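Sharing a structure here in structure tokens format.
Below is a slice of the complex: some chains, not all, each in place.
Order as written gives the chain letters A and B; numbering starts at 1 within each chain.
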Amino acid sequence: MDSPLKIGALELRSRLIVGTGKYPSLEVMQRAHAASGTQLVTVAIRRINLDDRSGKTLLDYLDRTQYAVLPNTAGCTTAKDAVLTAQLARELLGTNLIKLEVIGDAQTLYPDTTETIAAASELVRDGFIVLPYIVDDPIACARLEDAGCAAVMPLGAPIGSGLGLCNPYSIAIIKERANVPVIVDAGVGTASDAAIAMELGVDAVLMNTGIALARDPVLMADAMRKAVEAGRAAYLAGRMQKRPYASASSPTTGLIAPAVRA
Amino acid sequence: MKTTVNGEERALAEGATVASLLRESGLASEVVAIAVNRSVVPRATFEERALAEGDAIEIIRAVAGG
């Protein structure tokens, strides 16, 4: 039996972390969350619209007895803003978990390494359990670990691109060298992408668009759950060695007498 | 007095507090968090937290995101 993934006080049996964005409806989101088997979902923090009196809000669709909430600092471009956003999230949601995102560029949504490290240090000092989104750079990940982050979350590909793991090699190096959990964040577009990530030995996968923008998000959530479990099991089972040549699955002796060529 | 709420100018009565602002905005205090001049105001102190001329107030909530 696999051991649960520990992040701060959380003990997660599901190694799939999912978002709440871009779903056709909050009802579909709710069913997709159930199908995914996730225990941790991300939310964003935004100004309330004072003119909009719409009744139900996102939190009405999140059963917090079932799902822990992971607020993010998406959209922030400086350490200062990310820190304030995290503090507001903590006050709002009563959690010290934070998915730290400090974006360096609005088009690629790649993180700004220097600002992310600065924000991480300050948030750790302030008592947060920090899960930073970061480029797939072993050094940046090591610096974030040194800063006291509870995990590192290198990107597999740009947010929302669905390109899969563009560089499995760098993710493997990061995992090999990390002393905190490694969570692949962003890039997963289909089930095999998630399986490939888990087979590298990473501890979990975080995704949003890959599920939310599938033609059938609920079915894709089920696919992602199975893919994460499959990749994890394959990693633990220890795959066969690759061989450059064929090797028969059936005995090579005891064949019937060959027909005599005319 | 003049303040800024979520980036827009807003005139508040003298003696306004975070709590009174929320009430007049029709917002339940448990669905929002508040920062005044970039420091967070604990929910427990909304009633007593007075607002002043020129305060920059942020009222945020949780929304769908990844």
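Following the convention adopted for this analysis, a contact is a pair of C-beta atoms (placed from the backbone, for glycine too) under 8 Å apart; a residue touches a chain by one contact, two chains touch by 3 or more.
Worth saying up front: this structure is predicted, and the values here are computed from it rather than measured.
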item: Formula for the whole complex, using the labels of the chains displayed; value: A x4, B x4
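As a working rule, only the chains that are shown with their structure count from here on.
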item: Between chain A and chain B, centroid-to-centroid distance (C-alpha), Å; value: 34
item: Chain A residues within the chain B interface of the complex; value: 19-23, 26, 29, 42-48, 50, 53, 57-59, 69, 71-72, 74, 84-85, 87-89, 91-93, 159-160, 207-209
item: Interface residues, chain B side, partner chain A - complex; value: 5-8, 25-27, 31-35, 38, 40-43, 58-66
